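One structure, pasted below without further comment.
Every protein chain of the complex appears in place save one, which is left out.
And now, subunit A:
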Amino acid sequence: MLLKDEVEMLRRIPLFSGVAPAKLKLLAFTSDRVSYRADQALFRQGDMADAAYVILSGTADVSVDTPSGQIKVAEVEHDSIVGEIAILCDVLRTATVTASTPLEALRISKEHFLKLLSDYPEMTIEIMRVLASRLSHTTAELSEERSKH
């Protein structure tokens, strides 16, 4: 896959939809293209966070370690971004992400990702929007869970 194809894929991701194509091309160029086989981990819970991943093709499972073992909490597929939380707030990885099918991703290093956010406020806003919607989603799930008990 060439740079220009990656740019096309990046444009489909809501997070980057507002960014000019030239900038997306730069982002793609400065990121590493990595491929994973099924069952290979992108990163593990508790690791130091050094990059975020944009999934170009394939799907991955998000799981967390609990005292009763690993629990799958979500599934991500192409055109989504994972691992951005840990690099935004400098914490260890909060979940393990494992490829469930052969997977292609763009690995954006922490330094580049943060630089990108400071250079393009529209991306920052987009990130905020995504995070906020995830938060409301989580809050909703939590209250639903509480009301059950």
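Throughout what follows, contacts are C-beta pairs under 8 Å (C-beta built on N, C-alpha and C of every residue); 3 or more make two chains touch, one makes a residue touch a chain; residues count from 1.
Here, contacts and distances are computed from a predicted model.
Engineer: Looking at UniProt, which of "Putative ABC transport system ATP-binding protein", "Antibiotic transporter", "Glucans biosynthesis glucosyltransferase MdoH" or "Septum site-determining protein MinD" names the chain we cannot see?
Structural biologist: Hidden chain, UniProt protein name: "Putative ABC transport system ATP-binding protein".
Engineer: What residue numbers in subunit A mark contact with the hidden partner chain?
Structural biologist: For subunit A, the residues touching the absent chain are 1-4, 6, 22, 25-26, 28-30, 32-37, 40, 42, 104-105, 107, 111-112, 115.
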